[in-house]
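Of the protein chains in this complex, all but one are displayed in their positions.
Order of writing sets the chain letters: A, B and C. Residues in each chain are counted from 1.
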């Protein structure tokens, strides 16, 4: 039997799959019938309630449509979970706050300098994507420790832009 | 370089593909740009003329949409072609005519018996599929040599139903 | 008669019509229950409904035609109404009776009306009393070939054999001379038994150059009955409709009013309520004859929806809930022209043989004036068990020519790979001078169509296809990155030698 811990919209579901493919959801009684429809489409009958699930693997996670909203879902094995707990326990606590690019974009303006004290909600950097300017704001107060980009630079999604302390 | 002989709607096209993926069509001058769009969809620019091609491999052949019609396309290498020529030359000529089921169906009636002389266009067997009865007719005159099915039998697509001489 | 709310509907059907009904239910806030046979577990109607219940094996006699199983699913789900769609149990009076007996609402007419119109010979007698003209034929179903022979001798050929119990072209045969009669008679009986569980047939004089024109009826439970205009359904193959349009080029306002009134009278003759259709044959002198009444929603209902702006499924549900019709005849207005093409899995090059397989690629026709109602999706299998109709393309235009040109555009845009379809045949019809001029009858395809007249690819298209197949073969045999094909969305790229003056100046 394999056990999977699924994290979805902040909730955790524990799902067991037996060697012959029979599955059960911890804390949930009743029949669940899952079929692959084709491509990213799946059909689930929970009892007789019909739910369409559109899902694909992206990176180590899964992207799933829930109420027409694309959400990220994480699946871990029990082993993953143990390794992760160990890593968190042994790692040193640090109060650094990284600013990443939320999309591929062009840097239009950097609005702070290294050493500046910033307030929560203060604008840090302006990116242009799809012809719109988007201001990246600080979610918390802090001090600018490092700036990795400058005006005119093209950045990838997820690229580290700035480090706050 | 690899050479492919493509048979399509009764026409033959000879296509060479070089080691680095450059292609040329024998007898056709000019630029051809082929891209995979996704799934079964391809885009071809012949010069600047844009053609969408929807194609998939099915069995040893290819199914392609041409003018919204699904046609079968055969691709052979030069080696395939040589082997085939050899087989045809060495095989003994025989005048047997096989009747195959054109679709999965149920045999409703067999309209001839072994030994019957049949005319071209004469009904041989009635199959039911999708709630419709379909009469399979002989394309040529001959004599019924063998009948492999009987009323009530479910047959698969391509299954041999009858042999004429 | 009291009004009863419907909160949950079981749809006793599959395919595009089940999906069609689910959509209007969703728009009205009504929950839906699908039923499915073994092979239909992942079909769109099951995916789209709120609940789904298995009702048996693939052959419809073991699932969609099993009344007990459908009633069982309805009871279990707590549905308060059943919509039968078309085909299957939709015109079985005993099904409607059973639904009502179980305390559920049948979304359709009374069982008595179904029975009255379901027996095609009795129906002709009934409407005749309401001064509705009918085609000459045997007054009753006939038992023997001898009776059939006798009618043929007195009426003269051609003659039509028809199932007493059914419609939709099933169990129907045309006989042109006496020595065709025997095999046609047996064939019709066997097909009728198969389709309706009732082998009775009757004979009618077969009209020359007839057009098939039908009227949509809506009637509430209080006797208010209106028509929503005609549908021209003359383009048929194997006695089944292929292309329908409204208005008909031969129906003017005066004829529409006269036929509409006759249709309303025919419906009233059987105490009809809910949606129904009166089918007429119209001869070349524009005389019309009652053919039959279909006591259910029609496949081609969307063209009427587009021209009148009325959602017929929503109207059916409201009538079944006991609401009064919100329209009188004068409130019904018509706008523009609508056409429907039935997309079927069949091979027009090969005598319309059904085609089966897995649909590996499906791209819709979209944009201005195009509607599609379908019961399949990419990845779905077209099996041998059910009707070959996969989808309906419906186009609206301000004029007939705009609707036709739009339909041609939509048909060309539509991409379905995995089974043969009749799209090339539709294009043949829509480009034919006789179709364009409106000079056609139900024999249009027999008279004008042969497979070699289907549209042919030009050389550029053939070269493009050949190149793609060679590339695919090359990639397969060389095993060069097969994953780029499998993941389906990494654009691969091959290039021929460039002739630079053929490219843009960038």
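Note that in this section a contact is a pair of C-beta atoms (placed from the backbone, for glycine too) under 8 Å apart; a residue touches a chain by one contact, two chains touch by 3 or more.
Just so it is clear, the model here is predicted, and its values are computed rather than measured.
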When the whole complex is taken into account, which chains on show are touched by the absent chain? A, B, C
Residue, one of C:112, C:193 or C:377, that touches the chain absent here: C:377
The one of C:6, C:19 or C:203 in touch with the missing chain is C:19
Which of A:65, A:110, A:147 or A:163 touches the chain that is not shown? A:65
Logged for subunit B, residues touching the omitted partner chain are 35-39, 41, 43, 45, 48-50, 52
Need a quick check: the contact residues on subunit C for the chain that isn't drawn. 19-20, 23-24, 26-29, 35, 41-42, 48, 53-56, 63, 68-69, 72-73, 76, 302, 305, 309-311, 313, 335-336, 358-360, 363-364, 366-374, 377-381, 398, 402, 405-406, 408-409, 412-413, 486-489, 491, 503-506
Contacts of subunit A with the missing chain: which residues? 2, 4, 6, 8-9, 11, 13, 15, 17, 21-25, 28-42, 44, 46-49, 51-57, 62-71, 73, 75, 77, 102-105, 108, 126, 128-134, 157
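To be clear about the criterion, only the chains that are shown with their structure count from here on.
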From subunit C, the most remote chain by mean C-alpha position: A
Using mean CA coordinates as chain centres, what's the subunit A-subunit B distance in Å? 50
Please compute the C-alpha centroid of subunit B, do the same for subunit C, then give the distance between them in whole Å. 31
Listed in rising order, subunit C residues that touch 2 or more other chains are 488
